[in-house]
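Every protein chain of the complex appears in place save one, which is left out.
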Amino acid sequence: MKVTVLAFGIAKDIFGASSVEVEIPGDTTAARLKAVLEQNYPRLSKLASYMLAVNNEYAGDDMHIKTGDEIALIPPVSGG
Amino acid sequence: MKVTVLAFGIAKDIFGASSVEVEIPGDTTAARLKAVLEQNYPRLSKLASYMLAVNNEYAGDDMHIKTGDEIALIPPVSGG
Amino acid sequence: MKTNIQLLTEPLNVQACVDWVISPGCGGIDVFIGTVRNQTKGRTVVKLDFEAYKPMAISEMNKITEQVFEQFPVEKVLIHHRTGTLQIGDIPVIIAVAAAHRDAAFSACRYIIDTLKQTVPIWKKEYFEDGEVWVGATP
Partner (left out) sequence: MKTNIQLLTEPLNVQACVDWVISPGCGGIDVFIGTVRNQTKGRTVVKLDFEAYKPMAISEMNKITEQVFEQFPVEKVLIHHRTGTLQIGDIPVIIAVAAAHRDAAFSACRYIIDTLKQTVPIWKKEYFEDGEVWVGATP
(Lines give C-alpha, C1' and ligand atoms only; values in the text may rest on other atoms or scores of the structure.)
Protein backbone atom coordinates (compact mmCIF):
# COMPACT_ATOMS: atom_id res chain seq x y z
CA MET A 1 0.00 0.00 0.00
CA LYS A 2 0.98 3.62 -0.47
CA VAL A 3 1.31 5.91 2.53
CA THR A 4 2.01 9.63 2.69
CA VAL A 5 4.53 10.77 5.30
CA LEU A 6 4.37 14.41 6.37
CA ALA A 7 7.72 16.07 7.06
CA PHE A 8 8.63 18.87 9.47
CA GLY A 9 11.77 20.75 10.39
CA ILE A 10 14.95 19.15 9.09
CA ALA A 11 12.94 16.23 7.63
CA LYS A 12 11.58 18.61 4.99
CA ASP A 13 15.15 19.38 3.93
CA ILE A 14 15.99 15.64 3.84
CA PHE A 15 12.90 14.73 1.82
CA GLY A 16 13.21 17.85 -0.29
CA ALA A 17 9.44 18.21 0.18
CA SER A 18 6.85 18.70 2.92
CA SER A 19 5.59 15.13 2.35
CA VAL A 20 6.61 11.98 0.51
CA GLU A 21 4.74 8.92 -0.73
CA VAL A 22 6.20 5.54 0.22
CA GLU A 23 5.21 2.06 -0.98
CA ILE A 24 5.08 -0.40 1.94
CA PRO A 25 3.71 -3.95 2.44
CA GLY A 26 0.07 -4.20 3.57
CA ASP A 27 0.60 -5.02 7.24
CA THR A 28 3.47 -2.84 8.33
CA THR A 29 4.68 -1.56 11.67
CA ALA A 30 6.10 1.88 12.40
CA ALA A 31 9.56 0.29 12.80
CA ARG A 32 9.30 -1.25 9.31
CA LEU A 33 8.21 2.07 7.80
CA LYS A 34 11.16 3.79 9.47
CA ALA A 35 13.51 1.21 7.92
CA VAL A 36 12.04 1.85 4.46
CA LEU A 37 12.35 5.61 4.94
CA GLU A 38 15.97 5.33 6.09
CA GLN A 39 16.77 3.22 3.04
CA ASN A 40 15.28 5.86 0.75
CA TYR A 41 16.66 8.82 2.72
CA PRO A 42 19.93 7.76 4.43
CA ARG A 43 20.39 11.18 6.10
CA LEU A 44 17.51 10.25 8.44
CA SER A 45 19.80 7.91 10.35
CA LYS A 46 22.14 10.81 11.07
CA LEU A 47 19.50 12.71 13.08
CA ALA A 48 19.94 12.91 16.86
CA SER A 49 16.66 10.95 16.98
CA TYR A 50 13.26 10.92 15.33
CA MET A 51 9.80 9.49 15.87
CA LEU A 52 6.83 8.68 13.74
CA ALA A 53 3.44 10.05 14.67
CA VAL A 54 0.30 8.23 13.57
CA ASN A 55 -2.93 10.18 13.71
CA ASN A 56 -1.34 12.88 15.89
CA GLU A 57 0.05 10.45 18.47
CA TYR A 58 3.65 9.35 18.92
CA ALA A 59 3.85 5.79 17.53
CA GLY A 60 5.72 2.96 19.24
CA ASP A 61 7.85 0.80 16.98
CA ASP A 62 5.27 -2.01 16.94
CA MET A 63 2.28 0.16 16.00
CA HIS A 64 0.58 -1.08 12.84
CA ILE A 65 0.04 1.34 9.97
CA LYS A 66 -3.40 1.29 8.33
CA THR A 67 -4.59 2.80 5.08
CA GLY A 68 -5.75 6.34 5.67
CA ASP A 69 -3.59 6.93 8.76
CA GLU A 70 -2.06 10.39 8.98
CA ILE A 71 1.66 9.70 9.32
CA ALA A 72 4.27 12.30 10.20
CA LEU A 73 8.00 12.17 10.71
CA ILE A 74 8.94 14.04 13.90
CA PRO A 75 12.60 15.06 14.16
CA PRO A 76 13.88 16.28 17.57
CA VAL A 77 11.48 19.00 18.71
CA SER A 78 12.80 22.43 19.70
CA GLY A 79 9.84 24.62 20.58
CA GLY A 80 9.49 26.97 23.53
CA MET B 1 17.38 59.64 76.90
CA LYS B 2 14.16 59.85 74.86
CA VAL B 3 13.72 57.76 71.72
CA THR B 4 10.92 57.69 69.23
CA VAL B 5 9.71 54.28 68.10
CA LEU B 6 7.88 54.10 64.77
CA ALA B 7 4.99 51.63 64.61
CA PHE B 8 3.61 49.64 61.66
CA GLY B 9 0.83 47.14 61.15
CA ILE B 10 -0.63 45.77 64.36
CA ALA B 11 1.92 47.77 66.41
CA LYS B 12 0.07 50.95 65.47
CA ASP B 13 -3.09 49.46 66.98
CA ILE B 14 -1.19 48.43 70.14
CA PHE B 15 0.46 51.86 70.56
CA GLY B 16 -2.70 53.65 69.49
CA ALA B 17 -0.43 55.84 67.38
CA SER B 18 2.02 55.61 64.47
CA SER B 19 4.90 56.34 66.86
CA VAL B 20 5.59 56.60 70.60
CA GLU B 21 8.25 58.31 72.71
CA VAL B 22 9.98 56.18 75.32
CA GLU B 23 12.39 57.23 78.09
CA ILE B 24 15.35 54.83 78.34
CA PRO B 25 18.77 54.87 80.10
CA GLY B 26 21.65 56.39 78.14
CA ASP B 27 23.44 53.22 77.02
CA THR B 28 20.69 50.84 76.10
CA THR B 29 20.51 47.76 73.90
CA ALA B 30 17.68 46.76 71.59
CA ALA B 31 16.78 43.95 74.05
CA ARG B 32 16.45 46.48 76.87
CA LEU B 33 14.29 48.77 74.75
CA LYS B 34 12.04 45.82 73.89
CA ALA B 35 11.64 45.05 77.59
CA VAL B 36 10.62 48.66 78.30
CA LEU B 37 8.17 48.64 75.42
CA GLU B 38 6.62 45.34 76.56
CA GLN B 39 6.21 46.77 80.05
CA ASN B 40 4.40 49.82 78.68
CA TYR B 41 2.43 47.86 76.04
CA PRO B 42 1.88 44.30 77.32
CA ARG B 43 0.04 43.24 74.11
CA LEU B 44 3.42 43.30 72.35
CA SER B 45 4.39 40.04 74.06
CA LYS B 46 1.33 38.38 72.53
CA LEU B 47 2.55 38.91 68.97
CA ALA B 48 3.77 35.86 67.03
CA SER B 49 7.12 37.67 66.99
CA TYR B 50 8.52 41.14 66.45
CA MET B 51 11.84 42.82 65.74
CA LEU B 52 13.30 46.26 66.19
CA ALA B 53 14.89 47.99 63.24
CA VAL B 54 17.54 50.64 63.82
CA ASN B 55 18.32 52.96 60.93
CA ASN B 56 16.48 50.69 58.48
CA GLU B 57 18.34 47.51 59.50
CA TYR B 58 17.03 44.66 61.61
CA ALA B 59 18.67 45.05 65.03
CA GLY B 60 20.13 42.16 67.02
CA ASP B 61 19.30 42.10 70.75
CA ASP B 62 22.73 43.44 71.70
CA MET B 63 22.73 46.41 69.33
CA HIS B 64 23.22 49.70 71.18
CA ILE B 65 20.73 52.50 70.68
CA LYS B 66 22.18 55.97 70.09
CA THR B 67 20.52 59.38 70.19
CA GLY B 68 19.13 60.22 66.77
CA ASP B 69 18.74 56.58 65.63
CA GLU B 70 15.60 55.88 63.62
CA ILE B 71 13.93 53.07 65.53
CA ALA B 72 10.96 51.06 64.28
CA LEU B 73 8.97 48.19 65.70
CA ILE B 74 8.53 45.49 63.06
CA PRO B 75 5.71 43.02 63.73
CA PRO B 76 5.57 39.84 61.57
CA VAL B 77 5.73 40.98 57.95
CA SER B 78 3.08 39.85 55.46
CA GLY B 79 3.84 41.47 52.13
CA GLY B 80 3.76 39.86 48.71
CA MET C 1 -12.94 27.33 30.86
CA LYS C 2 -9.76 26.38 32.67
CA THR C 3 -7.30 26.01 29.80
CA ASN C 4 -6.37 28.29 26.94
CA ILE C 5 -4.05 26.70 24.37
CA GLN C 6 -3.24 28.48 21.13
CA LEU C 7 -0.81 28.44 18.23
CA LEU C 8 -0.62 31.93 16.79
CA THR C 9 1.19 33.68 13.97
CA GLU C 10 0.78 37.22 15.30
CA PRO C 11 2.81 38.62 18.25
CA LEU C 12 1.88 37.17 21.65
CA ASN C 13 0.28 39.52 24.18
CA VAL C 14 1.59 39.18 27.74
CA GLN C 15 -1.05 41.43 29.28
CA ALA C 16 -3.92 39.55 27.63
CA CYS C 17 -2.50 36.22 28.83
CA VAL C 18 -2.25 37.42 32.43
CA ASP C 19 -5.73 38.99 32.27
CA TRP C 20 -7.08 35.62 31.12
CA VAL C 21 -5.64 33.59 34.03
CA ILE C 22 -6.37 36.07 36.84
CA SER C 23 -9.27 34.81 38.91
CA PRO C 24 -10.75 35.69 42.29
CA GLY C 25 -9.85 32.35 43.91
CA CYS C 26 -6.17 32.64 43.03
CA GLY C 27 -3.41 34.24 45.05
CA GLY C 28 -0.49 33.57 42.75
CA ILE C 29 0.25 33.57 39.04
CA ASP C 30 3.48 32.37 37.52
CA VAL C 31 4.25 33.34 33.95
CA PHE C 32 7.07 32.02 31.81
CA ILE C 33 7.94 34.09 28.76
CA GLY C 34 10.40 32.70 26.24
CA THR C 35 12.30 35.36 24.29
CA VAL C 36 14.56 35.12 21.26
CA ARG C 37 18.20 35.46 22.34
CA ASN C 38 20.77 37.32 20.26
CA GLN C 39 23.23 34.42 20.46
CA THR C 40 23.60 30.66 20.83
CA LYS C 41 26.91 29.34 22.17
CA GLY C 42 28.60 32.57 21.19
CA ARG C 43 27.27 32.66 17.62
CA THR C 44 25.20 35.72 16.73
CA VAL C 45 21.57 34.88 15.95
CA VAL C 46 19.91 37.00 13.27
CA LYS C 47 16.36 35.61 13.43
CA LEU C 48 14.41 32.43 14.09
CA ASP C 49 11.75 30.45 12.28
CA PHE C 50 9.25 28.36 14.23
CA GLU C 51 7.28 25.63 12.51
CA ALA C 52 4.57 23.48 14.12
CA TYR C 53 2.73 20.27 13.25
CA LYS C 54 -0.39 22.07 14.31
CA PRO C 55 -3.04 19.47 15.19
CA MET C 56 -0.53 17.30 17.02
CA ALA C 57 1.07 20.28 18.77
CA ILE C 58 -2.35 21.31 20.10
CA SER C 59 -3.05 17.72 21.14
CA GLU C 60 0.30 17.40 22.97
CA MET C 61 -0.21 20.74 24.73
CA ASN C 62 -3.65 19.53 25.83
CA LYS C 63 -2.03 16.39 27.26
CA ILE C 64 0.42 18.51 29.24
CA THR C 65 -2.35 20.62 30.76
CA GLU C 66 -4.30 17.47 31.67
CA GLN C 67 -1.21 16.16 33.47
CA VAL C 68 -0.83 19.52 35.19
CA PHE C 69 -4.37 19.50 36.55
CA GLU C 70 -3.80 15.96 37.85
CA GLN C 71 -0.48 16.77 39.52
CA PHE C 72 -0.82 20.31 40.84
CA PRO C 73 -3.64 22.23 42.58
CA VAL C 74 -3.94 24.93 39.92
CA GLU C 75 -6.98 26.82 38.64
CA LYS C 76 -6.16 28.13 35.17
CA VAL C 77 -3.51 27.26 32.61
CA LEU C 78 -2.61 29.13 29.44
CA ILE C 79 -0.10 28.14 26.74
CA HIS C 80 0.36 30.40 23.71
CA HIS C 81 3.04 29.48 21.17
CA ARG C 82 3.90 31.55 18.15
CA THR C 83 5.01 30.24 14.75
CA GLY C 84 6.67 31.92 11.77
CA THR C 85 9.64 34.27 11.68
CA LEU C 86 10.71 35.94 14.95
CA GLN C 87 13.32 38.63 15.59
CA ILE C 88 15.60 39.10 18.62
CA GLY C 89 13.50 39.95 21.70
CA ASP C 90 10.30 38.55 20.18
CA ILE C 91 8.28 36.12 22.28
CA PRO C 92 7.81 32.55 20.96
CA VAL C 93 5.98 31.23 24.02
CA ILE C 94 3.97 32.41 27.01
CA ILE C 95 2.88 30.02 29.76
CA ALA C 96 0.70 31.38 32.55
CA VAL C 97 -0.61 29.43 35.54
CA ALA C 98 -2.92 30.73 38.26
CA ALA C 99 -3.29 28.88 41.57
CA ALA C 100 -4.58 29.50 45.06
CA HIS C 101 -0.99 29.27 46.34
CA ARG C 102 2.27 30.16 44.64
CA ASP C 103 4.04 26.83 45.07
CA ALA C 104 1.66 25.08 42.67
CA ALA C 105 1.83 27.95 40.17
CA PHE C 106 5.64 27.84 40.04
CA SER C 107 5.84 24.03 39.87
CA ALA C 108 3.18 23.71 37.18
CA CYS C 109 4.65 26.49 35.03
CA ARG C 110 8.07 24.88 35.20
CA TYR C 111 6.63 21.45 34.40
CA ILE C 112 4.82 22.83 31.36
CA ILE C 113 7.80 24.53 29.73
CA ASP C 114 10.12 21.58 30.47
CA THR C 115 7.63 19.07 29.03
CA LEU C 116 6.67 21.27 26.07
CA LYS C 117 10.31 21.40 25.02
CA GLN C 118 10.43 17.59 25.06
CA THR C 119 7.14 16.53 23.52
CA VAL C 120 5.35 19.24 21.54
CA PRO C 121 6.05 19.00 17.77
CA ILE C 122 7.39 22.49 17.15
CA TRP C 123 10.72 23.15 15.48
CA LYS C 124 13.06 26.13 15.61
CA LYS C 125 15.52 27.09 12.91
CA GLU C 126 18.25 29.53 13.91
CA TYR C 127 19.64 31.88 11.27
CA PHE C 128 23.21 33.03 11.83
CA GLU C 129 25.17 35.52 9.76
CA ASP C 130 26.86 32.62 7.97
CA GLY C 131 24.30 29.83 7.93
CA GLU C 132 21.24 28.27 9.50
CA VAL C 133 20.45 25.21 11.59
CA TRP C 134 17.41 23.27 12.82
CA VAL C 135 18.05 23.34 16.57
CA GLY C 136 18.88 19.97 18.14
CA ALA C 137 18.25 18.01 14.93
CA THR C 138 21.68 16.45 14.67
CA PRO C 139 24.06 15.28 17.44
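To keep things simple, chains are lettered A, B and C as they appear, and every chain counts its residues starting from 1.
The criterion applied here is as follows: contacts are C-beta pairs under 8 Å (C-beta built on N, C-alpha and C of every residue); 3 or more make two chains touch, one makes a residue touch a chain.
Just so we're clear, the structure is a prediction, and the values are computed from it rather than from any experiment.
Engineer: Considering the entire complex, write down the shown chains that touch the omitted one.
Structural biologist: B, C
Engineer: Taking the entire complex into account, which one of C:Q39, C:Q71, C:T85 or C:Q118 touches the absent chain?
Structural biologist: C:Q39
Engineer: Kindly note down the residues of subunit C that lie in touch with the hidden chain.
Structural biologist: Touch with the absent chain occurs at residues 14-15, 18, 22-39, 88-89, 98, 100, 102, 105-106, 109-110, 113.
Engineer: For the chain that got dropped from the picture, name the residues of subunit B it touches.
Structural biologist: 6, 8-10, 13, 46-48, 53, 56-58, 72, 74-80
Following the convention adopted for this analysis, only the chains that are shown with their structure count from here on.
Engineer: Nearest whole angstrom, what separates the Cα centre of subunit B from the Cα centre of subunit C?
Structural biologist: Computed from C-alpha means, the inter-chain centre distance equals 48 Å.
Engineer: Centroid from C-alpha atoms only, then distance subunit A to subunit C, rounded to Å. What do you get?
Structural biologist: About 26 Å separates the centre of subunit A from that of subunit C.
Engineer: Can you list the residues of subunit B that touch 2 or more other chains?
Structural biologist: Counting only residues that touch two or more other chains, subunit B contributes none.
Engineer: Hunt down the residues of subunit C that sit against at least two other chains at once, touch-wise.
Structural biologist: Subunit C, residues with two or more chain partners: not present.
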